[in-house]
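Removed from the display is one protein chain of the complex; every other protein chain stays in position.
By letter and in written order, the chains are A and B; residue numbering begins at 1 in each of them.
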Amino acid sequence: MAAGNPFAIALELILERDPVLMGIVSLSLQVSLSAVLIALVLALPFGAALAMFRFPGRGLLVTLLNALMGLPPVVAGLMVYLMLSRAGPLGSWGLLFTPTAMVIAQTLLVFPIIASLSRQVVEDLWEEYREQLQSLGCSRLRAIPTLLWDARFSLVTGVLAGFGRASAEVGAVLIVGGNIDGVTRVMTTAIALETSKGNLPLALGLGIVLLLLVALVNAAAYLLGESARRRLG
Amino acid sequence: MSSRLYVGALLALALTTPLQAEDRHITVASTTSTEQSGLFGHIIPQFREATGINVRVVAVGTGQAFAIARAGDADILFVHDTAGEEEFVAEGYGKERRKVMYNDFVIIGPSGDPAGIAGAESAVDAMTRIAEAEAVFVSRGDDSGTHRAELRLWDDAGIAPDRGWYRELGSGMGPTLNTAAGMDAYVVADRASWLSFDNRQDLTLLFEGDDVLFNPYASVRINPERHPHVKHDLAAKWHDWLVSEEGQGAIAEFTIDGEQVFFPSAD
Partner (left out) sequence: MNDMTMARGLLPLQLENVTFRHRNQLLLRDITLQFGVSGRTVIMGPNGAGKSLLMRLCHGLLRPTSGHVRWARGDALSNDVRRRQAMVFQRPVLLRRSALANIRHALALHGVPRSQRTGMAMDALERFGLVALASRPARVLSGGEQQRLALARAWALRPEILFLDEPTSALDPAAVKAVEDAVTAFQGLGIRIVMSTHDMGQARRIADDVVFLLGGRLREHTSATAFFESPRTAEAAAFIRGALIW
């Protein structure tokens, strides 16, 4: 497998279903999907509240959130590393170099994307629904779940963007996970490792597998969204 | 809807937890050269067989390995920088340092060898020839054991490398070799990384065998007084196993393409 065509290697990796690779793939998915799910739970209400309520410093918060969409993964990783290190404030939790630490770091990367998008979408939808909802005696707070649910198709895009960022990044998981064989090694860190071993065809083959994986998740979300959209207008 | 999401998130957390459930393990802060050569992949299963303890290796540059150990984020160190290790012990972070094995550094360069180092009399002579020819040289520049060894060579030769031909990367051994291959540059590498490196292109081993290229690896235990939470008992088993007859044998029988890579050196 050391030399050869990366596409052939990717195909071989998939067909062989090598248990080590399967472990890496499943950990990648678990870490990134968990991060997206947790970010979703936190970012939806946060973004919606930011859209619905006016308070001092709101503009600053919106700008900050938009800027954080560009937070370099290495910096996010470093921040989490310093928090979770034994020398850091949460050191006693003993989470450094575990998948949980990787989930936390990726959550940090995904949160601003979903929060920013949900703020925008909810703000636009509130503009459209405001009179009708107020007429029904709906408070701004009570309107949040209604608006989020009605914005669900637009939000899927944000969730996919978040998943893309999480599954593509290597900087954060490398620092907080340590790329430990069988424990915290995911697709991107495995690719980085094979690259540094000079095993470029295998690295690229893994890259192709990762790309297929992300494409698969996106296609599933797209099909789901399209069929729902057709049903619900 | 939100309640459903929260349940989902909890479920997701639950899914990741079993990965951490395995309880008898230690975390070793080590160097890329040992990890990437495949040495750990060879000896760790034997250690696990003998003791039931799992070993998790965080492979980074030696400088970062020391930093991780200083912060108490690893249970034991396995590195190759004698001066740094002694300092680590002297500062009170390390408790016991034991020599485990050695290999050597080698000087790699383009097969055309524009600086003519293949015929050099010593490593210092080779470095001097590179500087005089102003041939492109890439340095890891990441405060790793290999980087520190390279800097000692320049120092011994009395040369302050010049930006014109000296490229400091700040990368691990692998990326540095990749870069050297791309630039047809000279580079100092540890033999294990070189042997396990696939993307050589026009690079070849040009100089080896000088005593100053000696590259010893040691295991250093963390001081329990400094970091009481560290798994000292399990780490001690690993420490002792490495220098035991069994551990030393495992190291000696590890080869790349039939070539022995590390040589046991326990006292």
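Brief remarks on what is shown
The rule is short, and it goes like this: contacts are C-beta pairs under 8 Å (C-beta built on N, C-alpha and C of every residue); 3 or more make two chains touch, one makes a residue touch a chain.
Quick caveat, the model's predicted, so the values are computed rather than measured.
Although it is not drawn here, the omitted chain touches the following shown chains in the complete assembly: A. Residue A:138 is the one among A:82, A:138 or A:200 that touches the chain missing from this view. The omitted chain makes contact with chain A at the following residues, 128-129, 131-139, 142, 146, 149-150, 153, 231-233.
Convention: only the chains that are shown with their structure count from here on.
Residues of chain B touching chain A in their complex: 1-2, 5-6, 8-9, 12-13, 15-17, 19-20, 27, 32, 36, 40-41, 56-60, 70-73, 172-175, 177-178, 181, 196-200, 227, 229. Residues of chain A that touch chain B in their complex: 2-3, 27, 30-31, 33-34, 37-38, 40-41, 44-45, 85-88, 91-92, 94, 96-100, 103, 145, 148-149, 178-181, 183, 193, 195-200.
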